[in-house]
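With one protein chain held back, the other chains of the complex are shown just where they sit.
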Amino acid sequence: MNIEGKKQIWNAYQKEIAENDYFYARSCIRQNFFPASEVAFLRILREELHKNIIDDPNHTTCTGIGYHSDIVPFDTIQTVVARQFSLMTQAGLEHMAISCVTSFGIYTEILDLWHHFPEQLEKIREYLYKATKREFNLPKNIAHTSDVIYKFRNEIAEKAKYKLVNKQTGEPLNVVEHIGCHYAKMFPTKGVGGAEFPQVLVGMIESWGGNVVDYPERRHCCGFGFRNYLVQANRGYSISNTKKKLESMKPYKPDFIVANCPGCAMFMDKWQYTLAEMEGVTYDENGYGIPVLTYEEMAGLVLGYNPWDLGLQMHQVQCESLLDKMGIEYDPKAKYLDKNGNQMPLPEKPSCLKV
Amino acid sequence: MIDVLIIGGGIAGIETACSLQDLGYETIIVEKEKTIGGHLNDWDTLFPTHRSASEVLAHYTDETRKRALTIYLNTYVISVKKQDDGTFEVHTSRDVVFRSKAVVVASGYKLFNAERKEEYGYKIYDNVLTSADLEVKLKDLKGEFKTPTDKVPERIAFIHCVGSRDEKSGNHYCSKLCCVTAVKQAIHLKQLCPKAEIFCCYMDLRMYGPGFEEMYREAQEKYHIQFIRGRLSEVGENSNGTLQLKVEDTLAARPCKIQVDMLVLMVGMESAKSTELFAQSCGLKCAPNRFIQPLDHHIGSNLTNVEGLFTAGTSIGPMSVFDTVNHAKATAFAIRDYFINTAR
Partner (left out) sequence: MRNFGFSTTKSRTIDYGDIDRRLISYILENEPTFNACLSCGSCTAICSAGNLTSFNIRKLSLQIRLGDLEKTHEEIDKCMLCGKCLLECPRGINTRNVVMLIKKGLTIFEIKDKA
C-alpha cells in the first residue's frame, strides 16, 4: 500500500466546504438509532468550534427514503427540498450542512438537475409558492456534516482529550471507515477524496491518531438498498451485503467501524445482532461484535464527552471494549440512567452476541 | 534550407529519414529525448515473434550511424510556422530557427496514465503494474521472476483496454495493440513462472495482424492462459498484499472474484501532448481521438490538412512497429510526390 498514491487522488478531490454560518438539515432516522449524534454535532460546532449553525424545528424529512422506494414522486421531493432552501433563505443563510448521506445525495442531484434544466427549477419555484407562498435562494455551498467535521479535524485534534490509540499498547486503533453510497458514488467531485478512496473519514481517523483499515470490500454497499430493506422478504439481500463486508473486514481485527451515513451505521450495527441470532456468528474474536460509531460519536469520544451522553448505550454492539482500549473513564452504573438520573428499563440480552 | 525536417527520432522518424535519403533528399531529425528510438528503448520483446526490441533498435542505431543522419537530441519543437512561399519555419528549444521545404510529424504517442483509473489502484497497491512497467521489469530481469512484493507469482491477471474504449477516461477508441501485447506478455510470464495461473480479462479480443491469432491460440492451448470476457470493475488489496479483482464472466453471466499476486494493466496509446501543442501552432487538424487527422484515410494517410506537412507513425493513431515502419516508408514517397508536384 502506497499512501502517496492515495494522497494524489485526494488532492484531485478537495471540495469547497463553508467556513461558518450553516443551516442544519437533520436526518429523519438518525435521531432514533443514534439519538445523540446530531446533538453532539451541534455541540461540537457551537461549543468547540464557535460556529453559527441554525437548527430550525420547521425543517422536515427530505423524503429521500420514500423517493428511493418509489413512494414519493420526483416533483414532490424537489418541492420538499425547495422548502428546506426557503427555510435557509428565511434564516439569512447560504450554506447547508446536511446530516444524512441520502439527503446529501438528493440535494446534490436536485441542484445538478436544476443547473442543467432551469425550467424545472422554475416549475418547482411555482409549486412551492402555490403550496406555501414561500420563495427561496439556492444555497451557495452544500456540505455533508462529515465534510464539516473533516474540515475542522485538526482543530478538534488540538482539543482532544483522548486519541484513537490503544492506551495499553500505545498502538493506533484499527478503524474501518464506511462511506454511504450516495455521498460520492453519484457525484465523485462532491465528496472529499472522491468515490474510490474517500478521504472524509480517513482524514478524521488519521488526525485523531487511528489507523485506517483498507479491506477488499471497503467500497461495497452496506446493504440498505431502500426498498430491499423495507420489504421484509427482501431483507436477505440487505443482510447478505453487510455480511459480505463483515467477513471481508474480520481478518483485519478492526477495533471499531465508523460510518458517515445513517443507514450504514445502523445496518452495520444492528445486522451484527441479527446475523448472530440467525447464524451464530460474530465478527470479533471474543463474541461481542465490532462496535459501530457515527463520526460525531467518534469526535465526541475524542473530545472527552461522556459516552452515555453520546448515546452509545443505544447501540446494538456494546462499546465498552472500545472505551476501555481508549482509556476513557465512564460510570457503568450510569449507562441506563435518564437525564434526571432515574433508572431506565434495561434492554433484553441477545441470545448469541455478548453484551 | 534543408529539404525535410522530421519531428521525432523514434522508429517512424528514422525510417522516414532513411527512405528520404534513399530518394536523394536531405533531412534533419529533431528529438526531444537524449537518445533516439523513443518508446522502443523501454520495451523488452516485440509481438508476435518475441523478438528482442533492442535488436530492432540496434538496426536503427546502425542505420543512423552508417548514413550519418543529422539528429538534434534534447530538442523539442515549440512551433511550426508555414511561410508565404510554402516553406516552414520551425522554432525549438534551441536558439537556431530551422527552415525546411517540408515537415514530418513523427512525434509518436504517450501511454495512458493508469492512475486515472482510480478503481484499479495503480500507484496505490504495490502489485499493480502497467504493461510498460512489466516490459521494463522483464528487460532488467535477473534470476527468478517475482512480483513487486518479492513473491513468485501463483496467479497473475492482465486487464485489457485500460484507458481504451473508455469514454470516462476520455478515450473512446481502441488502442488495438494492447490485446496482442497482453497475449505476448502472458505467454512470457507463463514461460518464466510455469506454475502460475494466468488470466486475461478482455472486452473483445482484437487479433488483427499477421501471426496474432496464432499467438492467441498458442496462449490458450499450449500455455493454458484463461481468457475471461469481462472488464475489471474494482481492485481491493488483501491483508497479505494479494489483490482481489471483481470481474463479470459475461459469457457465464456471473460475477467473479479473482485473487491474484500481480495485476498488469494494458495501457493504451494516447496522442502525445507535444503533438497537440505544435499542431495548434500550425493549424493541423486533429481527429476526435486527439491524434492528427489524416487528409485521406485510404489513399493519403501520410498527408494532413496543411500542404507540405506530413505524418509518420503513431502521430495519427495507435500502430505497431510493423505498421509504423510501413507508414514511414510511405511518407517518404508522399513527400517525393509533393516535391515533384510543387516544382512543376
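As written, the chain order gives the labels A and B, with residue 1 at the start of each chain.
By definition in this document, a residue touches a chain if its C-beta (ideal position, glycine included) is under 8 Å from a C-beta of that chain, and two chains touch if they have at least 3 such contacts.
The model shown is predicted, which means the values in this text are computed figures rather than measured ones.
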Residue of B:50, B:94, B:172 or B:217 touching the missing chain in the full complex: B:217
Given A:123, A:185 or A:244, the one touching the chain that is not displayed: A:244
Of B:256, B:287 or B:330, the one touching the omitted chain in the full complex: B:256
Residue touching the undisplayed chain, where the options are A:35, A:251 or A:280: A:280
Hidden partner chain, residues of chain A it touches: 232-237, 239-240, 243-244, 274-275, 277-280, 351
Touch list for chain B against the chain that is not drawn: 155, 199, 217, 220-222, 224, 226, 229, 249, 251-252, 254-259
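Convention: only the chains that are shown with their structure count from here on.
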Chain A-chain B separation of Cα centroids, rounded to whole Å: 46
Residue ranges of chain B touching chain A (in the complex, touch as defined): 115, 118-119, 121-126, 234, 236-239, 244
Contact footprint of chain B on chain A as seen in their complex: 1-2, 4-6, 8-9, 194-197, 214-219, 251-252
